[in-house]
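The complex appears here without one of its protein chains, the remainder shown in place.
Labels run A, B, C, D, E and F following the written order; every chain starts at residue 1.
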Amino acid sequence: MRLKPVDDRILVEPIEPETRTPSGIVLPDAAKEQPQMGKVVEVGTDEEVQKLVRPGDVVVFAKFSGTVVKVDGRELRILSRSEILATAEL
Amino acid sequence: MRLKPVDDRILVEPIEPETRTPSGIVLPDAAKEQPQMGKVVEVGTDEEVQKLVRPGDVVVFAKFSGTVVKVDGRELRILSRSEILATAEL
Amino acid sequence: MRLKPVDDRILVEPIEPETRTPSGIVLPDAAKEQPQMGKVVEVGTDEEVQKLVRPGDVVVFAKFSGTVVKVDGRELRILSRSEILATAEL
Amino acid sequence: MRLKPVDDRILVEPIEPETRTPSGIVLPDAAKEQPQMGKVVEVGTDEEVQKLVRPGDVVVFAKFSGTVVKVDGRELRILSRSEILATAEL
Amino acid sequence: MRLKPVDDRILVEPIEPETRTPSGIVLPDAAKEQPQMGKVVEVGTDEEVQKLVRPGDVVVFAKFSGTVVKVDGRELRILSRSEILATAEL
Amino acid sequence: MRLKPVDDRILVEPIEPETRTPSGIVLPDAAKEQPQMGKVVEVGTDEEVQKLVRPGDVVVFAKFSGTVVKVDGRELRILSRSEILATAEL
Partner (left out) sequence: MRLKPVDDRILVEPIEPETRTPSGIVLPDAAKEQPQMGKVVEVGTDEEVQKLVRPGDVVVFAKFSGTVVKVDGRELRILSRSEILATAEL
């Protein structure tokens, strides 16, 4: 199934934060942090947002922002342009 | 009975999420997830929303968005255009 | 007494939902659902809303929307145009 | 003392709902309903609101809307134009 | 000390409601009502508000509206123009 | 350290209210009132706010308005122009 975001929305695959502490302990699910970054999967039809990001870009957003959607078992997020705080060069 | 949504509203028949776990267990009603997708039944008279979706299209929306209405025993939803997050190609 | 709604407001007589279950049991008052449909009684002076609905039309609205007013013993509702979600053909 | 409402405000004398039940029992104060109608006493200087209502007209408003003011022992209300839902012909 | 309200604000000296009941009993402080009227002390520089009221006028406002300021031991209030509901002729 | 407020903001040094009662009793900290006046320290670059107040002026604001910042041990406040209710001539 393929989702096409509407207007200035962006479909993002969240990048889960590290699930190990620096000393190598694997964190249980409840202690995991919410993701704040994601890889852009699809961009809406709005021209401005298309200039801002392309599929493959990494974007930064506030925890819990956007709407979580399940697509073929993966948890993606649909964000509005105004929820994109920064782009990241890894 | 036939409903005709007003302005930029869209009448949608929600697609219920899977009610079986991957291992085949049938989920009880209380454990069911809220639908996030639906098939468009009728589109309002607004030109922009008519360009965006047509009857039969599948749209994505946030859980609990829109207004639930019962039509001839079926639970449909009336959404505003701004509540449509994405369209889906199955 | 006759009420004339102001601007884009609409006076509606709610259509009470079925008070019997499919198997014929009469529901007590506390189990009744809130109405979501109503018959238009009077339309405000706003031109746009006059194009949208006429007295006698059936409209759909969210539960608890509008303001309940008692007119000669009947419970009517005054809705704003923005609270009209759809029109219904019975 | 005479009050002159400012801008699009309207000074209204509420019409108290019936304090007797249909069978003639006088209701105690705590069981009285909030008024939803009132007789216009004074209209603000705004031209639009002056076209809408005149002193002596009866208007409909939501319960608890407007600001209650005591004038020479009477409880009046000052409403904004947007709080006037309908006019009534008794 | 003299206060000059900014823009469309108005400095008002509240008129305390009667502290005696009609039968002459002096009300204790806790039973006193909040003032809803006041005498205008100073008017801001905004032209519209200067046309509306002058020092010495009596204005009506909702209970608890505006900001209470203590000036030389007196409790005055600074109101915005939009908080002035009516003017009063005593 | 010197702070330069941005846009129409104003840096103010609050004037603490009297900490003695009229009869000379020194009030404990918990009984002190929040300041409502302050001396302007710096004014933002916005032309309108520069016409309104200058460093050294005394301004009136609502209790708890603005943002408290600590500068070299002093507790100052940064207010927006809209939080300035009046100017004071002592």
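Structural remarks
Assume a contact is a pair of C-beta atoms (placed from the backbone, for glycine too) under 8 Å apart; a residue touches a chain by one contact, two chains touch by 3 or more.
Keep in mind the model is a prediction, meaning the values are calculated, not measured.
Against the chain not displayed here, chain A makes contact via residues 17, 36, 52, 60, 62, 84-90. Think of the hidden chain as still there; on chain F it touches residues 1-6, 9, 11, 42, 67, 69-70, 78.
Quick note on the criterion: only the chains that are shown with their structure count from here on.
The set of chains in contact with chain B as well as chain C is empty.
Two copies of one chain, chain A and chain B, form a contact in which under half of the residue numbers belong to both partners. Chain copies chain D and chain E are related through a rotation whose angle, from the C-alpha fit, is 50° to the nearest 5. For the pair chain A and chain E, the distance between C-alpha centroids works out to 53 Å.
Here the spacing of chain C and chain E, counted between their Cα centres, is 43 Å. Shared interface positions of chain C, defined as residues touching 2 or more other chains, are absent.
Arrangement of the chains shown, judged by which pairs touch: a linear chain-to-chain path with two open ends.
Contacts between chains, counted with the stated touch criterion, involve the pairs A-B, B-C, C-D, D-E, E-F.
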